[in-house]
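Rest of the complex left out; these chains stay put.
Which chain is which? They are A and B, in the order written, and residues in each are numbered from 1.
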Amino acid sequence: MTEHSMENMRSLIDTHQLGFALPRPFYTSPDIYDADLRSVWNQSWIWAGHVSQIPEKGDYFLFDYGPESVIVVRDGSGAVRAHMNICRHRGSRLCIEPSGNVRNFVCPYHAWVFDLGGALRSNRAMGDDFDPARYRLFPVHVTVFQGLIFICAAEDPPSLAAPLNRLAPLSAPFGMENLKRVHRASYPVPTNWKLALENYLECYHCAPSHKDYAKSHTLKDPEQCDIFTPDLQDRMRAAGLPTETIGMTEPSAPEPGAEVYWRRYPLFPGYQTGSNSGDPLAPLLGNLTGYDGGATDLGIGPLNFFLIYADHLVGYRFVPRALQETDIQIEWYVRSDAQEGRDFNLDDLIWLWHVTSLDDERIIRHNQEGVNSHRFVPGPLSAMETSIAGFYDTYFDLIRNDPGVFRG
Amino acid sequence: MTEHSMENMRSLIDTHQLGFALPRPFYTSPDIYDADLRSVWNQSWIWAGHVSQIPEKGDYFLFDYGPESVIVVRDGSGAVRAHMNICRHRGSRLCIEPSGNVRNFVCPYHAWVFDLGGALRSNRAMGDDFDPARYRLFPVHVTVFQGLIFICAAEDPPSLAAPLNRLAPLSAPFGMENLKRVHRASYPVPTNWKLALENYLECYHCAPSHKDYAKSHTLKDPEQCDIFTPDLQDRMRAAGLPTETIGMTEPSAPEPGAEVYWRRYPLFPGYQTGSNSGDPLAPLLGNLTGYDGGATDLGIGPLNFFLIYADHLVGYRFVPRALQETDIQIEWYVRSDAQEGRDFNLDDLIWLWHVTSLDDERIIRHNQEGVNSHRFVPGPLSAMETSIAGFYDTYFDLIRNDPGVFRG
């Protein structure tokens, strides 16, 4: 990105009309896409997975986004660590398999060897002046919150400590550290990642676009949501759940990128969880003493989303692959001792967010097609889309800091 | 496109050598391709179809080019209207199916409803200050000329009124309002749209590249064309056709983009129409009283081309899909009461311009391959390629006005 392109991008931000959608270049410009990766994805906390994926020392998995690949590994001390999957010599990927168990990281190109903590332990022919300490793997920050692993490639990540401290008692009853992943799916959409994420942020489209979701979840209609909320809160107290929210009325987190959102809202009467029938899908999570008929929307930072029912958790990410290629990645979790067949039926468990994602794939694609038009002019956001405006605030804050590294 | 790129583009135009082909960047630059869409395609009249496609109120079809999609619809008053296929809320496509019949346009994303005339009739949760009148569908201008539908996405389209008034008596005998489309085909070519269009504009390549066309059409050899023209004009008068031309010797239309070209030229003796055998292909068009053995080249604006024989009409468009992806779109029309099997044989009807397009696909592709070379230098146009120079004049006039919207 040249100086000129950067000035243009910043001018687009400065002239953006509050309460309106973003203009076309944010979804069509290769330069802005590169800025997104550098300044949003490489500066933000990203939900990479769950501690149950790497129980043993040396267990690792890769988390990839855009052109990036991160190794998430359990080191010799039992701690979760993360490193860029880049050899410090000439840049080869170190790990090729998406997951596994290793003693060290041996580069498949020239055989430089790094230990699980990222230190360079072996190399050949680098001369006497070579200082291995200068060639540790590029570190990636890790935060483990109640079993959920978040990574951040920034040198100086936004501080999640205070927001997560506030979140902890609200999520604690769900026992997220005692979950296991039972399914994951990736829905590729030919759109910019921001359109996919914006779609997730608002339920203005739920009634017209998601009939299955709208049948069971009151969020599609704020008035009905309000009507059923007092009853939900009674049931929450009965089930052992606090009724607080985070991020609804107060100013957002101290730093852009560390915003946390937590709100539990009612399902329609007859629905105990996000199932087709309304019946339970799996054993109650954590310390819950009963089905409260609620669903939690949890957001941690601008990129990570979770839906928490009384008996399962669904995690959502919108991972950029290219300017107009995005993977909607979904993971389904139940309590770690639940057994498929006996305690839950997998098809039933994944049904709702599978069919909802098929809808989303279609509507997001048609959104991108229209936004690609040179005649597109962003329209006004409705009262049910204020979360999108909030996302833009954070996004602009992050993107304004883009260093604008030359891409030629 | 940054200021720098725009200056470079304008400098290429200013230094272009009259009578020569265009330099490489006009066929290889993403920025110039975007300028083409904004400043040529979105500012010019485009032939979209024929009134017979939408006989009833609410009938619509989509016409797509580059990243654009236009809804062409018959409204409640029976008039043909056109709108950008973009919801004014967050930009989703409104119509997904390529044609159909609707009462209103309901956005598949958030269910905003627009009437056939483009007015916003229904929406939810937009607040008290929201003024629906500000969110009509983006209008697209429509001109219907003797049944042919032309659209223009410009705010202020070039005025076709005077040129079409002049054209009307020449084309009237062919009864174009009483045609029906009996076939259409799309020939994708991996080239910039301008190379496909330039190929159509000159018959210098006809003799070496199109042996079927060259066997029957004298245009491939200007001398022979002149020799056979007096006899053609006698036959034209006999068949009830005026012998005037438009755009041959006079200065072109008052505005760039509103040029009209009309010339009827002789087929070789023995050919009554553009058939393999020389025999008629379908019932005589309009008021014609006999086969005159002629073929009309009709051009309306820089982008729309028609071949009119005594018994059928062939329409041509060169629709950009990407920088080096173009669809050569051809439609075949006969009089509306002609019946396949009884009055015409479809394979015979489409034969000539099908085989000619297969030739064109090949030669245009090889042209693009050579133009892609960094060593390519545009050569001089022959006396048989002056129409290309005329196209460049119009093209430069349009592209000079490009606003250079930032593409990042």
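The working rule: a residue touches a chain if its C-beta (ideal position, glycine included) is under 8 Å from a C-beta of that chain, and two chains touch if they have at least 3 such contacts.
Just so it is clear, the model here is predicted, and its values are computed rather than measured.
Depicted are 2 of the identical subunits; the complete assembly encoded in this structure file consists of 3 such copies.
The criterion applied here is as follows: only the chains that are shown with their structure count from here on.
Chain geometry summary: the mean Cα position of subunit A and that of subunit B are 47 Å apart.
Put simply, subunit A touches subunit B in their complex at residues 1-2, 4-5, 8-9, 11-12, 21, 25, 28-33, 198, 204-205, 207-209, 222, 362-363, 366-367, 369-384. Those residues of subunit B lying in contact with subunit A across their complex are 2-4, 34, 37-38, 42, 66-69, 84-93, 96, 108-111, 123-127, 130, 135, 138, 153, 405-408.
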